[in-house]
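Structure below; questions to follow.
Just one protein chain is left out here, and the rest sit where they should.
Every chain is named by a letter (A, B and C) in the order it is written, and numbering of its residues begins at 1.
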Amino acid sequence: MTTSIKGKVAIVGAGNVGATTAFALMNSGTVSEIALIDINREKAEGEAMDLSHGGAFVEPVDVYVGDYEDCWDADVVVITAGASQKPGESRMELLERNVSIFEDMVPQITERIDPETVLLVVTNPVDILSYVTWEVSNLPHERIIGSGTVLDTARFKQVLSQHCDVAAQNVHAYVIGEHGDSEVPVWSSAHLAGMPFDDFCSACLRDCGPDIKDELSEKIAGAAYEIIDKKGATNYAVALATAEIIDAIVRDEDTILTVSTLMQGQHGLDDVYLSLPSVVNRRGVRQVLEYDLTDEEHEQLHASAETLQERLDELDLR
Amino acid sequence: MTTSIKGKVAIVGAGNVGATTAFALMNSGTVSEIALIDINREKAEGEAMDLSHGGAFVEPVDVYVGDYEDCWDADVVVITAGASQKPGESRMELLERNVSIFEDMVPQITERIDPETVLLVVTNPVDILSYVTWEVSNLPHERIIGSGTVLDTARFKQVLSQHCDVAAQNVHAYVIGEHGDSEVPVWSSAHLAGMPFDDFCSACLRDCGPDIKDELSEKIAGAAYEIIDKKGATNYAVALATAEIIDAIVRDEDTILTVSTLMQGQHGLDDVYLSLPSVVNRRGVRQVLEYDLTDEEHEQLHASAETLQERLDELDLR
Amino acid sequence: MTTSIKGKVAIVGAGNVGATTAFALMNSGTVSEIALIDINREKAEGEAMDLSHGGAFVEPVDVYVGDYEDCWDADVVVITAGASQKPGESRMELLERNVSIFEDMVPQITERIDPETVLLVVTNPVDILSYVTWEVSNLPHERIIGSGTVLDTARFKQVLSQHCDVAAQNVHAYVIGEHGDSEVPVWSSAHLAGMPFDDFCSACLRDCGPDIKDELSEKIAGAAYEIIDKKGATNYAVALATAEIIDAIVRDEDTILTVSTLMQGQHGLDDVYLSLPSVVNRRGVRQVLEYDLTDEEHEQLHASAETLQERLDELDLR
Partner (left out) sequence: MTTSIKGKVAIVGAGNVGATTAFALMNSGTVSEIALIDINREKAEGEAMDLSHGGAFVEPVDVYVGDYEDCWDADVVVITAGASQKPGESRMELLERNVSIFEDMVPQITERIDPETVLLVVTNPVDILSYVTWEVSNLPHERIIGSGTVLDTARFKQVLSQHCDVAAQNVHAYVIGEHGDSEVPVWSSAHLAGMPFDDFCSACLRDCGPDIKDELSEKIAGAAYEIIDKKGATNYAVALATAEIIDAIVRDEDTILTVSTLMQGQHGLDDVYLSLPSVVNRRGVRQVLEYDLTDEEHEQLHASAETLQERLDELDLR
């Protein structure tokens, strides 16, 4: 009944996102051991030193530079490692480079991995690389999760929260599909304060015009680009999103999260990783929820899946 | 009796340290409003967007880009703004550039400032710039605090904790003096588990050799250089240290922290900002504690103060 | 724009519920000052001593025995004071006794109260006594809140969470109306994982039978009786519910909570205190949300309101 946890997370890739995720985990106190692994060992050492110097201010936690074998007995291995775009390199060339990094890295992570360890992929394109990780690792798909649209869902909530002046905790809305341009904000099931968005809208005295949904959708879809434009990268919200998924796993929470996971017939989709609301617990994804979409949303989801499938086909993995 | 708090922090300088401090504050839930102010407004906008997208994962908090007037009604204004070294620029030239930034910036921060707002300087050289802030602002010195050696003290604890295998929470040791090369780790009052370091050492079966204190002292003093060497800058531990000071102020804690503060005769020192253990609460520094140092430590502290005084003299502020 | 907070809560009634609420507040770290006030000063002293001895384990907080004047500068005054049923005493007689306690106590609480202090009534029957507090105090109704069905709403979520095996954080469902026998669980807007309850039910493979809603409703309505039967009183969940409301106020959150508040035409109801989802922030109740109910729910709500109105009429307050 009780699953075993070790209170240990291994983070492969101590870059911007990996180190900030370690910091978020230190602050939340979920685990007592964090190993940082990076091909650039010096970078990982610098981050581990800086993080561990904060030890006196948080719940006791051991942050250190590790090796792949630190993944084997971790509760969760977070993969944020990846190459960045070289000048003149196309998106597809970058992806191919990352795929070969994963083909080399994943076997080292899983070599003698504990049968209860869950792998959480964050590197982009996250849906493709989660699929690759699953293929390469040969592990049960439930235990290979992509961070998917958990971040986009958080942005959807935040944007609605600010626009409608209600705490983000009272906004319930999902973004599904690809973590990327083809993602689908599910307006039909968006709720504020327990009311469907349209009802809340009519109850609210402000008149935001007929195009408000499109405007807000664009804001969500454009958020990552806008931040990268302004500060060069994103790290804080994605770190909190990743920490939230880790929490759901380590604490065996059965929390609903729009993680990226293998489709097996849901909404007629198959053999592709993408995000749908899913129940996450100590074993990874317990169940993918399939729920009512409008025809338009259904089509958008299928278009999103096709984009991903095409990319997988181009990679010629299968 | 009860002081008034607004649950608001303004951070001037949304760089590496400023943004990470905002993130640490979001995670700790101390305040419900964080304003980021930066001469590079776009950078501040990017950070505020990224941070606020994490809103659904933490206690409700409003993070936004502000202006200097957001400082006026904040509980604490954190100053992390500063110029970075230009190629060929000497340390003194950089300092002079930062001093003129402060001379321009501080009056805007304090123009109509609430009489209960505390200013917390983090920009380096923090002891000099805290003094400058005090001079320029004309505010009571209790309300102008430098982050001083709070970070170095945390490093001292961490290094001892790891070396002696005892939780950092059970190590009590201070670094005093300048936040910089001349800082003084006060070994004579270092305690582990309630025992003076020397007693703990003899009780412990390991033999760490006669030079262990010097080795560990060097490790602490060299930490910042080593991290900057490895990852280019430091941000995580300093952000937690800054958040800890903010906590002590906002929650009116009477916590002992080695913040940088105006010397007024303590250990025979005067008219210089440096760090000694001090009681920090809603009003800033309530009291600077003056406690027994060995003769060697006393001399080291005086040497540290002289370094700072010389630099202040060169600046010709007084 | 920024409201002023003092980080102080006064609790009138240091009984079972009042002391446990103080303990929950200590643990959450929301405020730094908690004053306990009770007609039985010795009881309050014992609780304050016991609570304050835990001070070394939590964020610094000052817990002490206070007087009515401690209410005047608090952010929130929580009222949990009340008489308990005497042998042979009818429910109406007990209520009359509590009303006269409130008529005596409330003016002392509000005598020189800060214009920003919010009063939060917890004593039962909470809807009636919130109304009485409002009448007696002559303060704006927004600032007199009853804890209402916040606890019942939490129970609804918990019962659904356990029954359907989904984290309570992903269940959204409200109980409205009286905090008592006539309360109304709003099944029509209950959501799990973003899906309406009925949809979730059909998606779920288990067959729970046609009467499952009635069974679960009974479980919620009977919960308080069952606990009182088994352990003599309830205190833990109500303390967390109360702390949640306090959080929403002190942190100015705009959180949706089913607090008890004055009806002014919502769903055709007037001049009675009862619970509907409401936006709570630093000023108390910002807005009462009026949203779609089924005809049956609408009728149940009206029946619930009538029960309360009759009781108010019997009291002959108006």
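To be clear about the criterion, contacts are C-beta pairs under 8 Å (C-beta built on N, C-alpha and C of every residue); 3 or more make two chains touch, one makes a residue touch a chain.
Nothing here was measured: the structure is a model prediction, and the numbers come from that model.
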Using the definition of touch stated at the top, determine which of B:62, B:183 or B:253 touches the missing chain. B:253
Taking the full complex into account, find the residue in C:42, C:198 or C:271 that is in contact with the omitted chain. C:42
In the whole complex, not just what's shown, which of C:9, C:35 or C:154 touches the removed chain? C:154
Touching residue (missing chain; options C:9, C:35 or C:51): C:51
Among the options C:24, C:76, C:95 or C:129, which residue touches the chain absent from this view? C:24
Residue-wise, where is chain B in contact with the chain that is not depicted? 165-167, 169-170, 172-174, 186, 189, 191, 193-195, 199-200, 203, 248, 253-256, 277, 279, 289-292
Identify the residues of chain C touching the omitted chain, counting contacts across the whole complex. 19-20, 23-24, 27-28, 42-43, 45-47, 49-58, 60, 151, 154-155, 157-158, 161-162, 167-169, 171, 223, 226-227, 229-232, 234-237, 239-241, 243-244
In the whole complex, what residues of chain A lie against the chain that is missing from view? 1-8, 29, 32-33, 59-61, 73, 247, 250-255
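Assume only the chains that are shown with their structure count from here on.
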Let me check something: if the centre of a chain is the mean of its CA atoms, which chain is farthest from chain C? B
Between chain A and chain C, what's the gap in Å when you average each chain's C-alpha atoms? 37
Using the touch definition from the top, which residues of chain C touch two or more other chains? 253-255
